[in-house]
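A single protein chain has been removed from this complex, and every other one stays in its place.
Take a look at subunit A:
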Amino acid sequence: MSILECIKLAYRSIKINRLRSFLTMLGIIIGISSVITITTIGNSLQETISATMNDLGGTNIIYGTVSIKQNEDEQIDNGFVYPDMGDKDLISDSMIENLKTDLSDTVQGVSVTNSLGNATVSMNDNNLNLSVTGVTSGYMKANSKDMMLGREISEEDVSQKKHTIVVSDRFVKYAFKDGVNPIGKKITVSITGGMTFSAYIVGVYEYEEATDSLAMTNSSKSEKDSTTEAMIPVSYANQINSSVSNGYSFISIITKNGVDATKASEEITNYFNDNYYKNNKNFEFKCFDLASSLSVIDGVLSAITIAVSVIAGISLIVGGVGVMNIMLVSVMERTSEIGIRKALGAKGKSIKLQFLIESIVICLIGGIIGIIIGIVNGFLLAKVATTLVSTMESSIADYLVVTVSPSITAIIVSVVFSMVTGMIFGYYPAKRAANMSPIDALRYE
């Protein structure tokens, strides 16, 4: 008897005992569907987080800061005395240049900023709010801002301390009359606190609610009154605000593509600490990167997934015992049928195959139903989560890039696992059926 005929026979026997077969499958269905639900949620969360992170600026950016050295003895002696940060403690331009040349395999570029704070511009009968930041080239890319007109701040602007400025389209909308080309126009900016400078507009970027760092503070204001960011060369910013020293306490390092962020962080941290902060009593250099934080979240999610999978595995074993129980009952119930088949010339192995395949088919159907329910569950939960976030935390929802993706590995493993369950728990009943004596089986009433 061929396998195909055995499968047909098994399918028919399952169809005849529909309710009983379904109840038998239930254990398998619950086990498999919970594994698939959890892995789908875990997988989707991981993908959502990394997609969101990539959207917010990529994972190849490492933030470096100068921070207070953790010195336990001193802390106990002095309590929290916050040491002053002087020029010698900050990261200087020459340090950055050295970093770029010494770690050229890792570092693609370094972006430094120097914030001048909030400022106002009076133009076109409007008082417009800006937040002025001194930047280096590459700042726009690192912050996911798209240019609409003109160009961004260039290396030349920085090295020659050019009086250039890049503003938002929202600023342009209220600062100029319709149809006026803002490029090349000179604007005068008054920084809150007294200083005033002027600069020529060289570019306009697109203000995006979803990704702009100032969007949260603007949410309660009208479009006209909202504050948008304006960028000037960092060297020019240092000139305007001379109280800001010749260094930076915060830098963004863009790594080359394909470089492992965690390793790069370590390399850069060691570079700064070994070369510049070894003898510094109060400060050291620290790195923070999104990729490393992501890997921590990934780790937690994997641990949860494994834990739930183990529980589901136990429920699969319970389900398997259920299958075995039903198969034993089924063998008993069909004793006379087995006897007839044997009298008609069925060999022991044909009978064994028939019952084994029946048990495998039951488990496999259960497994497939479980997978489908699991995927549907995953999608529903993701939908519910998105809806909840968007109604409760609308500002965060804009950042989220929700992706639902069932784990292919989990699906394949589930199919195999349910088949193996059917095989293991179906073997004993099938063997019992095969070993029945045809006379006893024929006489059985």
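Assume contacts are C-beta pairs under 8 Å (C-beta built on N, C-alpha and C of every residue); 3 or more make two chains touch, one makes a residue touch a chain; residues count from 1.
Methods note: contacts and distances are computed from a predicted model.
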### Query
Which name from "Putative ABC transport system ATP-binding protein", "NADH-quinone oxidoreductase subunit N", "STAS domain-containing protein" or "Sulfate transporter subunit" does UniProt give the chain that's left off?
"Putative ABC transport system ATP-binding protein"
### Touching the absent chain when the full complex is considered, from A:Leu23, A:Ile183, A:Ile297 or A:Ala343
A:Ala343
### Query
So that we can see where the missing chain sits, which residues of subunit A does it touch?
1, 5, 16, 336-337, 339-348, 350, 438-439, 442
